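Following: one structure in structure tokens, then a few remarks.
Here the complex is missing a single protein chain, while all its other protein chains stay put.
For reference, chains read A and B in written order, and residue numbers begin at 1 within each chain.
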Amino acid sequence: MSQPLAVRLQASGCLTALGNAVATHSALLRGEVALRARPVLGADGGESVPLALVQGRGFDETAPPNWLPAVRALVATLAGEGWGSARRPVFVTSSNFGVGSLYAYRRHGDAAHLAFGTPHLCVEWLARELGWGANVTTVSHACVSAHLGLLLATRALEAGLAESALVFSFDFISPFVTGGFNALKILNAGFPAPYADRATGSIGLGDGAAFAVLTRDTGDFSITAQSLHNEMHHFTANRADGAGFAACLEPLRGAAAGRRVWLKGHGTGTLEAGKLESAALTAAFPDAPLVAWKGSLGHTLGSCGLVELALASESIRSGHAPGTVGTSTPTFSPAVIVEPFSTQTTDAVVCASNAFGGAHAAFILSHA
Amino acid sequence: MLERYLHALSLCDVADEDPAVTRERLKDRFPRGATRRMTQLGLLVGVALDELTPLADDTVVYASAFAETRALEGYLDSFPSASPTLFQTSIHPSAVQQALIGRQHAIRDFFPLTGRAHLVMQAVQTALLSRAPRVLLCGGEERGTWLLQQKVASDRSFAFALALSAQSSGAIARISLSPIPDPTAVDECSLHDFFSALRERRPLDLAGPAGLRLNLTWR
Partner (left out) sequence: MSDPLKTRLKQLIVTTLKLEDVTPAELADDEPLIGSGLNLDSIDALELVVTLEKEFGVKIASSEESRQALASIAHLAEFIRARADPARIAG
């Protein structure tokens, strides 16, 4: 259901292969592609596929995971203390957590990896490293995970259970996940071109981490509505009539009525989902420009909703949104914008993500 | 204070039963052919949910610390020729998806949680903050093999599902969260502890890190 409470976005930030939110936003405006062809199984080889790793990080798993310094650097930009205390809850969201550690353990037998392999061990370790208290709720629903964290944080604020809430998302790719997507044949040698009308679809995968601090009344931006829908039609396919996408977007149409919106789509680069998603978005919000950024950053999985929230807010703040990097015409819809565009004539952005199982999530972000 | 009433309860405990035995025993509870890719946890959660007859407007909250361990183990064993089925099945929250996709049962709000010491408190909070008329709070674990030897998997397989609503009449229990003045001393409760309390119809009184006290009282 749509959530009428408008929470404020007090702060947000992200880390991608292109750097922090400002650096990533600038690079996307320049049309830079972060993805590079790398062996799908790292040191174990395999075909070359497009992957985007944060700068200086090796792909193969280490113990402790080598992405901790990147997370520390991101969290260092987060103001405030006492996260994880009773009135300042943390909502951690991820799809993979440290599961790459289990791959490393199985391949190489080093038991040191086991300390990071399950979601709770990984989050408990991360919370210790980052100085968070025990009030840390962990949400995992593949690539809509971050949206669920935002909604749970919103509800905690609405119920008066929190003064402010931190939503933190991360997913750092490993052979575990690249091997899986490669087996699904959607991660292959081709580079992603979201919403491009071409013969073969493909995605890239990328590292991503991000945070958002939500409050009831402080911050320059508002999240004015949130919506979820779970098709439960098929693990890797959507209903062919696009009804699942439409059902998620429908509650947001009323919240967006009278506003000039632009659309930040999921846009991984797969064909069927890209076609259905772009059709549903443009049907729900006619004439709104549509972009997606995974053609550069790769799909940052469970973190994508929050990474792209940080980039969308940077787009509004700067007045310029990056185009759909990596894509060229023809596209599935004329609404797809390939080049950067001005957000100054718009009032809000609809940010949408999708996940395995036909899970859909979307929210509206605007100036407060 | 937040509160909901427990109207229906479904429990499945198979301890260390072999997954193949569970599949054979439960396959008639699912559409023909649907169980061949299901995990033991998917079967158990599926049966538990099915007994509560999910509705499209229900919110579903799902809690599991380890989730689909056997699929995860199988997927890791399948490298370098990674199995797409086992990859897909190993991803949280596959158990609920296996069950609901098998029945083509769409739902609006679905919150899959994971965690350990405070997972029960957090799942209850998520359920009690829902605006849906009815919330199905479900969860479970699946016994591991080589991951269990390394103590990173559950040692038993079980699942549960609760139907919660705001109506008190006809309820079998009440579950509430109320503020506590000093949230420094918090209790821990594993998913299996919660399962045992449900099975034994034992009351619970737990202080959680969100500054809330969970009370489960039976009628």
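As a working rule, contacts are C-beta pairs under 8 Å (C-beta built on N, C-alpha and C of every residue); 3 or more make two chains touch, one makes a residue touch a chain.
Note that the structure is predicted; figures quoted are calculated from it, not measured.
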Original post:
Where the complex has a chain not shown, which of A:67, A:132 or A:235 is the residue touching it?
Top reply: A:235
Subject >> Touch with the omitted chain, as defined above, among B:83, B:122 or B:157 >> reply: B:83
Original post:
Any idea which of A:115, A:130 or A:184 touches the chain not displayed?
Top reply: A:184
**OP:** Consider the whole complex, including the chain that is not shown, and state which of B:37, B:103 or B:156 touches that chain.
**Re:** B:37
Subject >> Absent chain, residues of chain A that touch it >> reply: 183-186, 188-190, 199-202, 234-237, 271
Subject >> Residues of chain B in contact with the chain not shown >> reply: 27, 32-33, 35-37, 81-85, 88
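Everything below uses one rule, namely that only the chains that are shown with their structure count from here on.
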Original post:
Which of the residues in chain A come into contact with chain B in the complex?
Top reply: 1, 41, 44, 46, 84-87, 89, 95, 99, 102-103, 105-107, 111, 114, 117-121, 123-124, 133-142, 148, 152, 155-156, 158-159, 161, 175-176, 179-185, 228-236, 244, 247, 356-359
Original post:
Which bits of chain B are touching chain A when the two form their complex?
Top reply: 2, 65-66, 72, 75-77, 79-84, 87-88, 91-94, 97, 100-101, 103-119, 122, 125-126, 129-132, 147, 150, 152, 183, 186, 209-212
